[in-house]
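For this depiction, one protein chain was excluded, whereas all remaining protein chains were kept in their positions.
Chains: A, B and C, in written order; residue numbering restarts at 1 for each.
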Amino acid sequence: MRERGGVSDTDNQPDDGRDDGPGNEPRAASGTAPDGPPAAGGPLDAAELRRRVADLVAAHDPTTMTSVEFLGHRFDAGLAWVHFPVGCGGLGASRALQQVVEDALIAAGAKVVSAYRNPIGLGMGAPTIVAHGDAESRARLLRPLWTGEEVWCQLFSEPGAGSDLAGLATRAMRDGDGDWIVTGQKVWTSLAHKARWAMLLARTDPDLPKHQGLTYFFLDMTSPGVEVRPLRQATGQAEFNEVFLTDVRVPDAHRAGEVGQGWAVSNTTLMNERVAIGGGAAPREANAIGAVARMWRDRPELRTPGLHDRLLRAWVECEVARLGNERIRQQLAVGAPGPEGSAAKIAYARLNQDVTRLWLELTGEEGLGYDEWTMRRSDMGQATLGARAPGYYYLRAKGNSIEGGTSEVLRNVIADRVLDLPREPRTDTKVAWKEMPR
Amino acid sequence: MRERGGVSDTDNQPDDGRDDGPGNEPRAASGTAPDGPPAAGGPLDAAELRRRVADLVAAHDPTTMTSVEFLGHRFDAGLAWVHFPVGCGGLGASRALQQVVEDALIAAGAKVVSAYRNPIGLGMGAPTIVAHGDAESRARLLRPLWTGEEVWCQLFSEPGAGSDLAGLATRAMRDGDGDWIVTGQKVWTSLAHKARWAMLLARTDPDLPKHQGLTYFFLDMTSPGVEVRPLRQATGQAEFNEVFLTDVRVPDAHRAGEVGQGWAVSNTTLMNERVAIGGGAAPREANAIGAVARMWRDRPELRTPGLHDRLLRAWVECEVARLGNERIRQQLAVGAPGPEGSAAKIAYARLNQDVTRLWLELTGEEGLGYDEWTMRRSDMGQATLGARAPGYYYLRAKGNSIEGGTSEVLRNVIADRVLDLPREPRTDTKVAWKEMPR
Amino acid sequence: MSEPTIPSLLYGEIEEELRATLRELLRDRCGWHDVLARIDTDEAYDEGLWKAVAAELGLAGLLIPEEFGGAGAGPREVAVALEELGRAVAPVPFLASAVLATSALLACPAGAARDTALRALAEGTRTATLAVTATTWPEAGFPLSVTGAWEDGELSLTGAVTGVLAVDRAELLVLPVIVAGEPHLALVAGDAANLARGAVTSLDATRPVGQVTLDQVRARVLAGPEHAERALGHAVRYGAALLASEQLGVAEQALAEAVGYLKVRHQFGRPIGSFQALRHRAADLWSDLASARAAARYAAACLAEDSPDAAVATALAQAYCSEVAVRTAEECVQMHGGIGFTWEHPAHLYLKRAMASALLLGTADRHRATLGALVDLPPAI
Partner (left out) sequence: MSEPTIPSLLYGEIEEELRATLRELLRDRCGWHDVLARIDTDEAYDEGLWKAVAAELGLAGLLIPEEFGGAGAGPREVAVALEELGRAVAPVPFLASAVLATSALLACPAGAARDTALRALAEGTRTATLAVTATTWPEAGFPLSVTGAWEDGELSLTGAVTGVLAVDRAELLVLPVIVAGEPHLALVAGDAANLARGAVTSLDATRPVGQVTLDQVRARVLAGPEHAERALGHAVRYGAALLASEQLGVAEQALAEAVGYLKVRHQFGRPIGSFQALRHRAADLWSDLASARAAARYAAACLAEDSPDAAVATALAQAYCSEVAVRTAEECVQMHGGIGFTWEHPAHLYLKRAMASALLLGTADRHRATLGALVDLPPAI
C-alpha cells in the first residue's frame, strides 16, 4: 500500500520540486526519450511498424510457442516499447505508435502481454532502467523484465517514511571494494515474494539534507540478507510484504544514476506510476456503485427512503467522477495533461469508501457476515467485485486514501501546484537528515 | 461580528497561553474576586440578601419610578452584582447568590434589567473595570454602565487583526503631559453608534513582540477624533460599525492595567464573554430547525423524499447539540466546566448554516424573494425567527462561523487545550511586532 | 440504460474565442463594483451591457438558426457564454431570454408569431422570457394558472404567474396556458393591455423574479396541444442543463476570489493560505470544480448532439453543479472571514447568485429524484 503510497507521495512533496533542485529534474528530463540510433529500414511510421509486426509474426508464429518465448522475439524485434532505444526492446519511434503495434498484434492473433504478472516492472522499472541504467544493466535487465521471467518490485517506503519518503533510513555504505552494503527495512512492497529484482532507494549520506543523501539501486532479491515477510491487512489478506535488508551486498554496477542523485532517479519511477494511473473511460456503474445499484434493483425488500437519497447522491458523485476522468483522458489525448489526476485519485478513494459503506448498510443482515479471515496472499490489488463479501470491499476501500499517495498529500499537491497557495513553513529540508526529529 | 470574533480569537490564541506568559495570567486571576470589605450586617447568606432586597423595594418602590432610577438604587444597595466589591454595585458575596437576588426582585415585582441595552458593558465591561480599573474609574464608570445610561462597546478587532487579534495596529503614543494619543481603525464594533464608552486595545510599543506591546484603555467615545460609521453586511443590514480614531486623546487615568499588559487585561474581557455564552437549556426545536419543522408540518405540498432525509438528519444534529449544551450547563452547575463550549459554538454555526439552507430549499419559490435590502441599522445580533424572510437567516448564518471566534480558531483551541496535540510551528510570537509580515 | 460514447468534454476553438471576447467585455463593463452599485438602484439590469452582449456580440442569437438572423451556434457555445456571465454575476436577462424563451420558441412549430419573435430576439432588439415560475423543473406538470379563451377569433388570457425571471423587463412573454382544457404556448407582449407585471425584491438582486397578472389579455398561439407540453419541457430542460455552466462560472469566480485572498491576507505572521486546513479545503473545492466542469460540459454536449442521454446528463449536471456552486460560494465567504461578510465585498454576490440558482429550474433534490427514475433506481415503496 504505502509502497505505491510512497511513490506518489514523494513525487508530490510540496516543496521538493522547488526548494530541492533535484526534485524537478527528472520531470523535465522525462526519462524515456529515445537515445539509441534510429533503426534501419524505412521511416518509422505506422505502415512500417505494421510491416515489422507482420515480419515478427511470420518468423515466430505465436500459436506455436509459449507466451514468454514470443515476448522474447517481440523484444528482440524492438516491438516491446517502440519508443525505447534500439537494443532496449524498442526502435526509437514515437510513443504514439505503440498502439499501432498492439492493434496489429491483436489482429495477427498474438496475445498481448498482460501487465498482471509484472506490473511494477513494466510500469515503473523499465522506464527507470532505460533512463538511468548503464548499458550493462539495460542489456541484463530489460528483456526478462519484459517477458515476465523476472518480476520486479519497489523498495521505497519504510515504516518511518511514508508520506515523507525522502526521510527514509535504509542505509547503504560503501565497502572496501566499491560495493554497497545495505541495511534497513522496507514495507508495503507488492510482489516482493515473487520478485527477482527491486528498485531500491537508500541513504548513502546522512549528513546531507534528506533529499540529497539518497542513491538508487537495482537490487537482486536473491541476494543473501534479503528477507521477505507477508504483511497482513485489515481485510485478513496479505497483499503486501515487509522486506528486511541485512548487510545486503549490492555491486556498484547496479547503481542507477549518480551517488546522491537517488531522489531525482526515483522521480522517473514515480512519474511513470502516475502516467500509468490513466487509461480508458470506464463504463457507467463500473466500480462498487454498480454492485450497489444492482442490489438495489434486484432486492426491493432492502430499500429504504433514506438509503435511496444516499444511493442517488452516490450515483451522481460516481458518474460525475467518471466524466471527470474521461475529461482528463481527453485532455491527455490532445496533449494537454492537467493536474486533475490528483483530484481524481482523492475522489475515487472517498467515493469507494462511501459507496462500499452504503453497500454494507443496504446489505443489512448479510453484511454482518464475512467470507474469510484466514491470511491469504494476494498478488496485487483488491479483489474483483463480486468475488468477496461486501465487508471485504468496505475494509479494503479504507486503503484507497492511503496507498498511492494519501489524500492529504494529494491535497497539498493541488494546493501547491495548481492553486499556487503559499507553502507551510518547513523545517526539514535544509537540515542534515540525521538531525531531523523522528 | 469580528468584534466578538476578536474577543474569542484572542482568548483562543493557540500558543498565547503558553509561550507568552501574560496570556494566562488573567485566567488565573479570574478578575472578579471580591476585594472590598464585607458589608455590614449579618452573614451574606441567601436570607440576608432577601432581606436587603426587601429593604430596597420598601425604600424605592419600583412601580413609582423609571427603570433607570430603580437600577441606580439597586446599584447603591450593592445588589447589582453581589459578587463585586462594596462600592462597585456589589457586596463581596458569593457569585452563586446572584440568582437569589434576581428571584427575590421578580417576586417583589421589580423588573429585572434587560441585557439588551448594554450587553457588552454588562457582560464584559463591568468585570474588566472591577478587575483592572482604578478607584476613580470604578466610581465613575460602573453605576451608569449598570443603569444603562452609558452604553459600552469594544474596540478590539481591526481590519488587519481578526483571528490574530494580538497583531493589531492601532497606535497609542504618550504625549508630553502623560496622556495618550490614539490613531487607528477598529471594526466589527456592535453598538459603537450608541456607546459612550469603549474598551480599547492599542499598541504602545511596536518594538516588542506582538503580545507584549499592547495596552488597554477605557475610551470616551465622545472624544474628538472618534468617528463611527455603519458597516453593512451581506444581509443588507448594518449590525456593526467601523470606528476611526484620529489623534484621539485618552487620559492616562483611563488606562486599565499597566502599560504593556493590555493582552492580559483583554483576557478578562474575553473570558467573561465566554462565560456569557452559556445560559439555560433551550427548548427542543428552538432556533431555525423549529421554523423548518413547522414549515414541513404546515405545508405538505413542499415536502420531497430527499428533503425529508435532510430534515431528519438536521433534526437529529440540532437535538443532539441541544443535549450537548445541556450537558455543558449541567457540568457548569456542579462546578466542572469542560472545554465543550468551543465545540458547541462550532456546531451551532455549522448547524445554523445547514438548517437555514434547508429552510430556503424547502421554501422553494418564495425563497427566491427577499424582504429588504435597504441598509438599516440593527442594534445587536440577528433578527428573531419569523421576523424576516428565510433568505435573511441563510445569509446571516454565514457570519456564525466567523463572529465570536472563527470555527477554524476554535478547532485550534480544542486541538491545543483538549487534545494537547503538538502545535504548528509559529514564527510570529518572538519577533518585534513591526517586523512581522502583514 | 442508454450509454452512448462520451462526446468531447473539452472547449473547442470557437468556444474559447467566444469566451475571450465576452470575458474582455465583462472585464471592462461589468466589474463587481458595477454590479454591486446597481443593486442599490431601481434598475436591475444593465441595459448597455445587455445591448452589447445580446446585439453587438450577437449572443442573444447563439441558439437561433441563421435563417432567422441568429448565429446558428448551439448549446456548447451558450454554455461558455453562461460560464462567463456567471463569473461576472452579470445583471442581464440572458438566461430568461436567450436560453429559456428562445429554446421554447425553437421547439414550437414554425409560424408567423414565432418566426417574428425569433428574428427580434436574434437582432437583440427584443428581450423575452418564459413566463413560468422559475423554480419549475423539467418533469413538473404543465402549469394551470393561466387559462385562455377564444373570443371573436382571438385568444384572450386570464390568470397569473409568480416567480418569473425578467418578467418586468421582457418585451415578449412565452406563456404556458390552458385553453379548453388543453395545454398551449402563447405569445404575449409585455406591454399588452390588461397585463400587469413587476419585480419583487429578490434574494439575487442581479437576477430578480417577478409576477405577471393577466385579465383578458390578447395573445397569439405558438403551440397547440400537440406541441405545447413537449416544447415547454424542452425549454426547461435546456435551461436546467445550461444553468449548470453558469453555476460553474460562479463557482470558479468564487474560488478565484478566495484563493487570491488566501495568498495576500496575513494573520499570525503568515499568509493564511499557508495554513493547511485552508489549503486542503481550497484543494477540495478545486477538485469539485473539475468534476463540475465535466458534468456541465457533458450536459451541453448531450444537448448539442441531441443525445439520448440528454435527460440523464441534465439531471446529473444540475444535481451536482448547483451544490458545488453553493458550497464554493459559502466557502468563499468563510475563507475571507469578516470581510467576506460585508456588503462592500463581492463574496455575497456569488453567494446569492449561487443559492438562488440552486432553486432555479429544479433543486438538486428534484434532479436526483429524476435521475432515480431515468437510471432505474426507484424509490423504496
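The rule is short, and it goes like this: contacts are C-beta pairs under 8 Å (C-beta built on N, C-alpha and C of every residue); 3 or more make two chains touch, one makes a residue touch a chain.
Only a predicted model underlies this, so the values are computations on that prediction, with no experimental measurement involved.
S.K.: Going by the stated contact criterion, tell me the shown chains that border the hidden chain.
M.R.: A, B, C
S.K.: Thinking of the whole complex, not just what is shown, which of A:73, A:232, A:249 or A:329 touches the missing chain?
M.R.: Of the listed residues, the one touching the omitted chain is A:232.
S.K.: Could you tell me which of A:111, A:174 or A:438 touches the chain that is not displayed?
M.R.: A:438
S.K.: Tell me which of B:51, B:73, B:249 or B:411 is the one touching the absent chain.
M.R.: B:411
S.K.: Considering the whole complex rather than only what is displayed, give the residues of subunit C touching the chain that is not shown.
M.R.: 275-277, 279-280
S.K.: Please give every residue of subunit B in contact with the chain that is not shown.
M.R.: Contact residues on subunit B toward the absent chain are 281, 283-285, 293, 296-297, 300, 303-305, 307-309, 311-313, 315-317, 319-321, 323-324, 326-327, 330-331, 334, 338, 340, 343-344, 346-347, 408, 410-412, 414-415, 418-425.
S.K.: Could you pull out which residues of subunit A are in touch with the chain that's been left out?
M.R.: The list for subunit A reads 1-2, 5, 157, 159-164, 167, 187-188, 231-234, 236, 304-307, 310, 353, 357, 360-361, 364-365, 367-373, 375, 389, 391, 394-395, 398-399, 401-403, 406-408, 411, 424, 426-428, 431, 436-438.
We adopt the following convention: only the chains that are shown with their structure count from here on.
S.K.: From the mean C-alpha coordinate of subunit A to that of subunit C, what's the distance rounded to whole Å?
M.R.: Here the centre of subunit C sits 44 Å away from the centre of subunit A.
S.K.: Can you compute the centre-to-centre distance for subunit A and subunit B, using the mean CA position of each chain? Integer Å is fine.
M.R.: 55
S.K.: Name the residues of subunit A that each touch 2 or more other chains.
M.R.: Residues 305, 308-309, 312, 425.
S.K.: Would you pick out the residues of subunit C that each touch at least 2 other chains?
M.R.: 270, 275, 368-369, 379
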